[in-house]
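Apart from one protein chain that is not included, each protein chain of the complex appears where it belongs.
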Amino acid sequence: MNETARAVVLERIRQALSRAYLPAASRLTPPPPSAPPFAEPLAAVFARALAAVYGQLHPVPDADAAVAFLREAWVARGVRQVLSWEPACLELPGLEPALAAAGIVLVPARLGGPDRRAELNRLEPIPVGLTAAVAGLARTGSIVLAADRARGRLASLLPPVHYAVLRTEQLYPDLAAWLAAPGVRREWARHSSTIIVTGPSRTADIAQTLTLGAHGPRELHVVLIGPSD
Amino acid sequence: MRSSASATATRPTVVQFFITCLLDHLYPDIAEACVTVLERAGVRVEVPPGQTCCGQPAFNGGFLAEARQMARHFLAVFAETTGPIVTPSGSCASMVVHHYPGLFAGEPAHQARAEAVARRIREFGQFLVEDLELRYVGGRPGRYTYHPGCHLSRELGVRGCAETLLAGIPGAELRPLPEAEACCGFGGLFAVKLPTVSAAMMQRKLENIAASGAETCVVCDASCMTHLNGGLVRQGRAPMVRHLAEILAEVGP
Partner (left out) sequence: MSGFEQRAAQALHDVGLQQALRRTMDHFVNGRLRAIAALPHGEALRDHARVIRANTLARLDEHWLTFERNAQANGSRVHWARDAAEACDLVVAIARERGVRRIVKSKSMLSEEIALNKALEAGGLEVLETDLGEYIVQLSRDHPSHIVAPIVHKRLEDVAALFHEHLGTPPTADIPTLTAAARAALRRSFLQADMGITGANFAVAETGSIVLVTNEGNGRFVTTTPRIHVALVGIERVVPTLAEVGTLLQLLAASATGQPLSTYTTFITGPRRHPDEDGPEEVHIILVDNGRTQALAGDLAEILYCIRCGACLNVCPVYRNVGGHAYGAVYPGPIGIVVNPALDGLGPWHELPQASSLCGACTEACPVRIDIPRMLLRLRAASVEQGYAAGWLRWGLRLYAWAAVHPRLFRLGGWLAARAQRLLPGKRNGWNLWLPGPLAGWTATRGFPPLAGESFSARWQRRRGRRP
């Protein structure tokens, strides 16, 4: 049945194209205009852009400092559980024991069992989420999250507060630069979801007034690991 | 999207005047003012006889047969002439420049004629500033504001010419117009088919003109002028919208 619809629509397209007037169509699509390189280090551009979209930046010199920062931040918030990617994917050695010592447990973001709803209800009250990022986009202050086994989407979606760990080596000037980077397109199909996150969730539907935290997290914290300049 | 440069590379000395039906029958004094200004600028003006209407109202309404009829007549009137064809209407200029060639898509002879004539069209203010390179051709000091017509600024891409000529008047003050490029609401048959929306647009423009603090609002299109002055008169107010040619002709340099 759908085979018929498919054949009909494709044939309609072919027929239509013989009569279509498409202004600006050309033999080849030329390359896009390239953006001039930034004069400053990407981390500085990223910091400014992230702040402009109400994200919060926490620069730290190395992985150990990142672990210490997270533990302190979460102790201060009174957090006991964190919805998280599998610790191995975070590349923060010593994270689990450091958190355990402070009475904080990492809960994996996954929906493996038969009762999806029950699992979701169990994960819903967790106040903080933790992920790493695949890349950072300096011009827009964005981070990129790619879903995978052990890298659940829910960690960056369900809790009202999201912490993302990013390394300065993972920063790209902008979206175009990252999409063009080697391996990105090749690896694309491994991930059922690739999300470019630019700041915390927001809405302005009611009277065009900005409110943070519509359905996704209302706070986005980026822990940026790298040498400071 | 400008009409291409005038046919002669050197400064033109003779022009053909394309009156427009609106000026011919509603505002002959403004047409007269155009001629005055052009002659002042050292240009001889010829008015090819038999001009009626370029066909824009029919074309905008989708009446292509009638538009073609009028266009063929227009081409017959102007085709045997040479040199720049100057017209004091952005919308009429745009009609010939952008729509005439397409009207004759199936008729190569007419299409070639249309393209040749289209290349010669110059809007009045554009001609004075871009072709004759003038900055001041006359006008009284006063507080002016300028409303750019949509066809002139967007379709023809002519911006800044009227402002240059107004700013060039010694002692004249050119006030900025809030939401300057917003349409006045005339739109041809639109004004009669959707009168309440058209009137709302007009009201907004009149409010902005009042907010500018100008004594006179200058336009390059008599259609905008008719629409806006029409609103002012209906409201018992003075029709303070005037055509650029009138303003420039008032007093010589």
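Read from first to last, the chains carry the letters A and B; within each, the first residue is number 1.
Note that in this section a residue touches a chain if its C-beta (ideal position, glycine included) is under 8 Å from a C-beta of that chain, and two chains touch if they have at least 3 such contacts.
Model, not experiment: these values are computed from the prediction.
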Omitted-chain contact residue, chosen from B:89, B:145 or B:229: B:229
Residue among B:115, B:181 or B:215 that touches the chain left out of view: B:181
Sites on subunit A contacted by the missing partner chain, in the whole complex: 2, 5-6, 8-10, 12-17, 19-26, 29-30, 32-36, 49, 53, 109-112, 116-117, 120-121, 124, 137, 139-142, 147-154, 157, 175-176, 179-180, 184-185, 188-209, 211, 213-217
Contact footprint on subunit B, counting only the chain that is left out: 19, 21, 23-28, 31-32, 39, 44, 47, 49-53, 55, 57-67, 69-70, 72-73, 99, 150-151, 154-155, 181-183, 185-202, 204, 226-227, 229-231, 233-234, 236
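In this section, only the chains that are shown with their structure count from here on.
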Separation of subunit A from subunit B, taking each centre as the mean of its C-alpha atoms, in whole Å: 54
